[in-house]
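Here it is, the structure in full.
One chain of protein is taken out of this complex; the other chains stay put.
Note that the chains are named A and B in the order they appear, and that numbering of residues resets to 1 at the start of each chain.
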Amino acid sequence: MTSLLPLLSTAQVTPGEVEAPLGPQVAFWVLAALTVVGAMLAVTRRNLIGAVMSLVASFFGLAGLYLLLSAHFLAAIQVLVYAGGIMVLFVFVVMVLNQEEAEPWALRHVFGLALGVAAAVYLAVRLGQLLWAAGPGGGELASRLRIREGAPPQGYGTVAAIGDYFFTEFLFPFEAVSILLVIAVVGAVVLARTTVAKATTVYELPPGEVDLRQPQHDARDEVLGVLGHHAQAANRPGGGH
Amino acid sequence: MSFDLEDLRRTAPLLLLSAAGLVLLLLEAFSRVRLIGRHYHKKLPPETSEAYAVPLAGSRTYLMPLTVLFLAAALGLVVWLWPEAAEPHYLYRRMLVLDRFGLLLSGVCITAAAIGALGAPAYLREQRMEFGEYYALLLLSLAGMVMLVSAADLVSLLLGVETMSLGAYVLTGSWRRSPRSSEAAMKYFLMGAFVSAILLYGIALIYGSTGTTELAEVRAHLSEMRSAPVFYLGMFFLLAGLAFKIAAVPFHMWAPDVYEGAPTPVTGFMMAAVKTAAFGGLIRLCVGGLTSGRVPEVSTGPTGWVNVLFVLSALSMTLGNLAALRQENIKRLLAYSSIAHAGYLLVGVVALGVVGDAARAPLIYYLLGYAVTVVGAMAVVAALAMGPGQERLPIEQWAGLGQRHPAMALAMTLFLLSLGGFPPTAGFFGKFYLFRAALQNPSLLLLVLLAIVNSLVSVYYYLRIVTAMYFRTPQEEEVEGHVPAAQGALRLAVLLAALLVLGLGVWPGWAATVAEAAKLAG
Partner (left out) sequence: MTVDYAPTLVALLFGLGFSCLFMALAVLFGPKRGGETKLSPFECGSDPIGSPRVRFSVKFYQVAILFLIFDIEAAFLYPWASQFRRLSCIGPMAGLSCLGTVTLFGFVEMLVFLGTLGVALAYVWRKRAIGWG
């Protein structure tokens, strides 16, 4: 693992020598641990607020890693948007959506669980092979990763450099993002709208009619489904808001 | 800084769709609201009218014709650019490419969306869920599809996928009163977001190993990637992400629930346009970025993408068909059928890797035929809804429709025959053309045989609906006093789709010629 260090820190590396200076090394390990442990706590904690706070820690760790890579602007945005805005959103999601304790539906089926574990093991093995194959000094891997050796060019990762990319090379994606953001805005308004369906509106069906909004199929069509197809909300009568 | 104004002209359909989406959004927000709810309450039987007296969102009746007009204009621009696109033009610093392949697939998506949009207002009104943003979202999502099918760079590919999907998530969940719709949107969005992360991870790995995100450049670097694990991992992630979007097994789990829960016109839009665009992106990635004559192992080697898609194709058509056999709900049935069709279409993509360019035209033809067929089928389902919250979904409710709604039953029969691959429909010639192209290489014989067996199996469940419509008597009477939603525009949508399905099947020559001319850049 140490062999990857020169690839990940910005320290000056000459082709023959692979050891990075101590400062960035320590910083890298501390930040990496913060990121990984934070992310792990975020998915394992039962207390949702605790999980969200662990995620904040993970985001800060990631921002620190960006700094180590000389991506200053990205680090600032990481803190502003992720640790700031998106976390607020997560806290809301946690509070809005979890009124009742429910089984996580994605893992209700043993098959799905097995598939997930198998995929995770496969990924871990592949990554392990990758690191093993890299050998000391990251040799072959370093050449394959097209790592530019040595210090990054002057002004790399600054706001100006990012601006240069955004507004010339990546002008099209930049403008296209505005369309994406408009859809997100419309989505937020449409899906959170309360005027269409008043919370008190209850469907009354003519006598003898079957309510087609209720589930009519049984588990037979679950041949393939990894997910159960009805969360509890679907079975609540008169729901829909 | 320099900028080529020609680029703007060459992306005219994309710009028009985006601008039209914004214009419709402004119209929705700023023009006067006219509540149209009461008008429809009158038609309901007196004892139920109170219960249905749900406050309606105001909607402007001119939004749909305007949308169709914009779509027709976009289609016109596609035709206008067609001669110029004979030679590929790279646009916006090689982010997009103008070529006939991208133009034709954009045209397919626009046509499917236009047919879907024609039928939407009647259904939305019937289900008491009218909202003007529907059309704006449709157009903006379509802009994402055009981006996706003309992507020359992984960055624009990802942006296209995201723009397209975000619109689809919102449209799926827009039926606010249906718990099914909300649930479907939730599942679609959560899994879609996860898949976006996987796509992004794949792009990062490919960028990490090749040092570029441009598809043509990635291809130029393939010879150094012969055995680079990072590169292959990135490739697998990208394939998995796109396989999710086309609903191929084992990345299909969302499809039945989402296709069932979404409002019916949206289901048609997703089955036709989203699938076509996602296939366009997949073909761009596989052929434009991952196929090189000098480095065959990336495509046809043991861990090449051809083998991956081979397995996905076999799984999708087999499992999709097996599950469809047991469905009692028409939307779920067509959802599983759509998974099976993703499998047939993947035969074409595999053939593109093995046989080469000869499989391109059949694949495009199949996509076109499938898109108009499912859009038509969903329009029929929408037209036969029996009142708010009461769609005609269980197959037993389709009994006796041959007498009661002869025109709709006839159209549905046509669409089902096309899905099953009967002559003289688009589906028959599509399958024949595609399988023939795939058989040019004997190594695909097994896959094609499997596809043929599957097509035969699928005939059973398609014909089950046809038999129900013509040879079974209805179990119970329909809601008294109910006026079917099928109004002018919805009928027109069904008619258009039926004519296209029939036209493509009877005179396949012209479409095949156009598809033949739709060359891929690079």
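FYI, a residue touches a chain if its C-beta (ideal position, glycine included) is under 8 Å from a C-beta of that chain, and two chains touch if they have at least 3 such contacts.
Bear in mind that the values here come from a model prediction, so they are computed numbers and not experimental data.
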| item | value |
| --- | --- |
| Neighbouring shown chains of the undisplayed chain, as defined at the top | A, B |
| Residue in contact with the excluded chain [from A:Trp29, A:Tyr122 or A:Phe166] | A:Phe166 |
| For chain A, residues in touch with the removed chain | 9-11, 21, 23-24, 27, 47-49, 67-68, 73, 77, 80-81, 84-86, 88-89, 92-96, 98-101, 151, 159-160, 162-164, 166-168, 171, 174-175, 177-179, 181-182, 184-186, 188-189, 192, 194 |
| Absent-chain interface as seen on chain B, which is shown | 1-3, 18, 22, 25-26, 28-30 |
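We take it that only the chains that are shown with their structure count from here on.
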| item | value |
| --- | --- |
| Interface residues, chain A side, partner chain B - complex | 115, 126, 129-130, 133, 141, 144-146, 167-173, 176-177, 179-180, 182-184, 186-187, 189-191, 193, 195-198, 201-206, 208-209, 211-213, 216-217, 220-221, 223-227, 229-231, 233-234, 236, 239-241 |
| Complex contacts: residues of chain B adjacent to chain A | 1, 3, 18, 21-22, 25, 45, 47-48, 51, 54-57, 91-93, 95-96, 129, 131, 133, 136-137, 140-141, 143-144, 147, 155-156, 159-160, 162-163, 166-167, 169-170, 173-174, 176-180, 182-183, 185-187, 208-211, 224-225, 228-231, 233, 249-250, 252-254, 256-257, 260, 319, 322-323, 326-329, 332, 336, 388-391, 393-394, 476, 479 |
